[in-house]
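Note that one protein chain of the assembly has been removed; the remaining protein chains are unaltered in position.
In order of appearance the chains are A and B, and numbering begins at 1 in each one.
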Amino acid sequence: MHNRLFISLISICLLFTMGLSCGKNETPKGATESLSKTVGASLLTQTHVFYQDLADAMRETAVKNGLNLRIQYAEFDPRKQNDQIEMFILQRVDALIISPTDSSGIGPLIKEAMNKKIPVFTVDITAKDADVVCHIASDNYQGGYMLGKFLADKLEGKGKIAIIDHPTVTSVQERVKGFEDAIKEYPGIEVVQKVPGDGQRDKAMRATQDLIASRPDLDAIFGINDDSALGALAGVESAGLQNRIKIVGFDATPEACNAILEGKCLIADIAQYPREIGKSAIETVSDYFKAKEIPKVRQIPVKLITRETLLQERSNQNAKS
Amino acid sequence: MPSHDNLLLEMKHITKRFPGVLALDKVKLELRYGEVHCLVGENGAGKSTLMKILAGAVPMDDGEIYIEGKKVEITSPFQAQQLGISMIYQEFNLIPYLSVAENIFLGREPKKGKTPFIDWKRMYKDAEDVLNLVGLKIDVRTPVVELSVAQQQMVEIAKALSIKAKIIVMDEPSATLTDHELKTLFDIIRTLRRQDLGIIYISHRLEELYEIGNRVTVMRDGQYIGTFEICDVTREDIIRMMVGRELTEEYPKVIFKRGPERLRVENLTRKGAFENISFSVHAGEIVGLTGLVGAGRTEVARAIFGADPLDKGKIYVDGSEVKIRSPQEAIYHGIGLLTEDRKNQGLVLSMTVRENTTLANLKRVTKWLFLNIPEEKRVSKKFVEELQIRTPSIEQIAQNLSGGNQQKVVLAKWLFTNSKILIFDEPTRGIDVGAKAEIFKLMNQLLERGVAILMISSELPEVLGMCDRILVMHEGRLAGELSREEATQEKIMQLATGYIKKNVA
Partner (left out) sequence: MWLKSWLKLIFSRTWVPLTITLILEFIAFEILGSLQGQPGFASLSTTILILNQLSIFGIMAVGMNLVIISGGIDLSIGSISAISGVISALVTVHLHIDSPIYILISYIAGVAIGLITGSIIGSLIAFIEIPPFIVTLAFMSLLRGLANIITAGKPISPLPENFLFLGRGQFLNTIPISIVIFILVFLWGYLVLNYTRLGRHIYAIGGNEVSAKLSGVPIRKTKLLVYIACSGLSALAGIILASRMGSGSPKVGIGDELAVIASVVIGGTSLSGGKGTIWGTLLGLCVVFTLNTGLNWIGVETFGQQVTLGLVILTAILVDKIQAKLKTSNE
């Protein structure tokens, strides 16, 4: 027992001394590496298409701009993200790109990095209570506004609308605000109810069924993402009201696009451009290194998707091939 | 028809070295057709190693093996099986939730023609045939788990016969059998003998040799001592050759002055196990508790020790009534239990000799909040010397000790609790002759110190040899009490089988 204890102690001391001696050999950075600055990124996840596209574009743009990019994925785990960022700080990367797993908890860590003169950029998701160099994300407000306008036109200026909401997410708050601002321009239309759907399909479906039962005069539903919208679609169809109620969604997932193409009562969606976000993020960092002026927020335009735009896209593709 | 003078098996110059030890030194063994050949020796004499070599489980370093006059190389258990060698171990290799038939034909299930499907009809029929050979009348579809130990052993033998074994090795087959079951086993062995099979029979119970054996080979410390016709040697001769010295006495009984009453129980009852058990044990005496297996002896001991609850009855320690609801309380009142199954109930095999010694009374080596390890070592060394526990060090893992030494460690544990009342449940089971005498001598030392001993045993010679008084149980009740002077094997058996009843005062 004691023998083992002793030897373990020695080996741990050995590790430390080894660590110390190696630590002294660290070459000073800067002079030789001005050409290739290192950027560390801690993204939300590797398992969603949106983030895969975003990461791919970041890599390509980094190569073009001569930046050394290291991407890590937090997989929705705040602790993992914390560990990754701490390590980037230790590696003294020249800039950090983060899509926070927890908007409100990430603040102290961002402050720590900024204190160590590492500029921090956020993509897709904002950080609360922390000042970053720049936030790069889809223009959610614009997307909500476009959907509001389109829906108001389809309703011909009057009607009652419900929103399947998920109010704890900042990007969703912006979408809803844009949507409501558009609706305000039409005195004949009102948002009569907002129900929580947690952005999940099954919850959205149940919420929709309850809505239809309590408000038989409902004309349209806005689902804050496609899972909400598709859930609403299922709820409306099961009640047999697909000819009266119109639905709009957000994200333009392939499944939602198919529904729109098939002429179901889901009539419009908003497409985001993750590749554009990724590209812009790296370009912003590169601009920062070149000491260019940078805005606090970079909003990547989004696009309204309707049956018409989808048919257009398809004929374009056919023409090409 | 092979002649009885031809040898079925011959092992010559078998040598096996383990690092630092010569486990077998030019050992030889012969087995004739239709012979029951007994193999005896103390634990560690090399019997198991020799048999493992025969079964292909351990490779030998040197030597030759001939089967029916042909030289063979045995390199794997599978090959040994092919050569007609079958081992029946103390711990059976049966799979509990498979049926008897499935176990017998495990890995050799008969197939329907060339299909991969099992021919169940044929399998059941063949199983029944082979069970008939050993005289076991049970449904072959019964799961093995529902069989008694003896029946499981029959199934093992049936399995051996079904693979057309010519040589069957039985390792301590009698250890877990009742007398009646043992009789059945001997009947089967005699049948097998008539079919010209060779049987190697390993046992610690020397009296069995005279009942069933033809010849006996004695081994000691990895050496071949000799082979004899059973009728030519006496029991004392065999013991002397096994131990290598004259055993002064097999049962070194010393009669001490009977002291004050230590333990008295009145009307102990546990439904379904025993009823109205009353007796007392005094300082300086050994009270034997005997009876057939299943008579409820161990159950009484467990209840006194608080391991099982009592439905009724009173327990008095040193004259005053005590309530014992757990082993902790029993230990607090100075009672210790040396269980029959040392490996599974007596010791923590993964712990060292030192740790096992102090386990039941850690308070005694605790200073403030912490264990006083130097003190613990001192105590443990003291016991190793006092009890002559043969171990390389007190830090040896209990698993690596022999049965007798394990028993001594258990004893050390209870001595360390300052137990005044010790209950020994089958204290010599699986222990060789030399170590047995040592355990008995230790009992004498305990008696001298004023300890009271209750000894549960099925071995009548040892009960007669060591006990001052003998209690006999029959079907959960006390059938009678005999004094040392009046007790004989016959009287005990009559009480144990319920042939006569004698009232206990």
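Everything below uses one rule, namely that a residue touches a chain if its C-beta (ideal position, glycine included) is under 8 Å from a C-beta of that chain, and two chains touch if they have at least 3 such contacts.
As the structure is a prediction and not an experimental result, all values here were calculated from the model.
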{"item": "Touch partners, limited to displayed chains, of the chain removed from view", "value": "A, B"}
{"item": "Sole residue of B:L7, B:A57, B:L177 or B:A307 that reaches the chain not shown, by the stated touch rule", "value": "B:A307"}
{"item": "Candidate in contact with the missing chain, chosen from B:E42, B:D171 or B:E355", "value": "B:E355"}
{"item": "Chain not shown, touching residues in chain B", "value": "18-19, 305, 307, 326-328, 330-331, 337, 339, 344-351, 355, 358-363, 366, 369-371, 373, 400, 413, 417"}
{"item": "Positions on chain A contacted by the hidden chain, ascending", "value": "1, 4-5, 7-8, 11, 14-16, 18-20, 22-23, 25-27, 33, 36, 38, 46-47, 68, 70-73, 75-79, 82-84, 86-87, 90-91, 101-102, 104-109, 128-129, 168, 198"}
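Please note the rule applied: only the chains that are shown with their structure count from here on.
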{"item": "Length of the line joining the C-alpha centres of chain A and chain B, rounded to whole Å", "value": "72"}
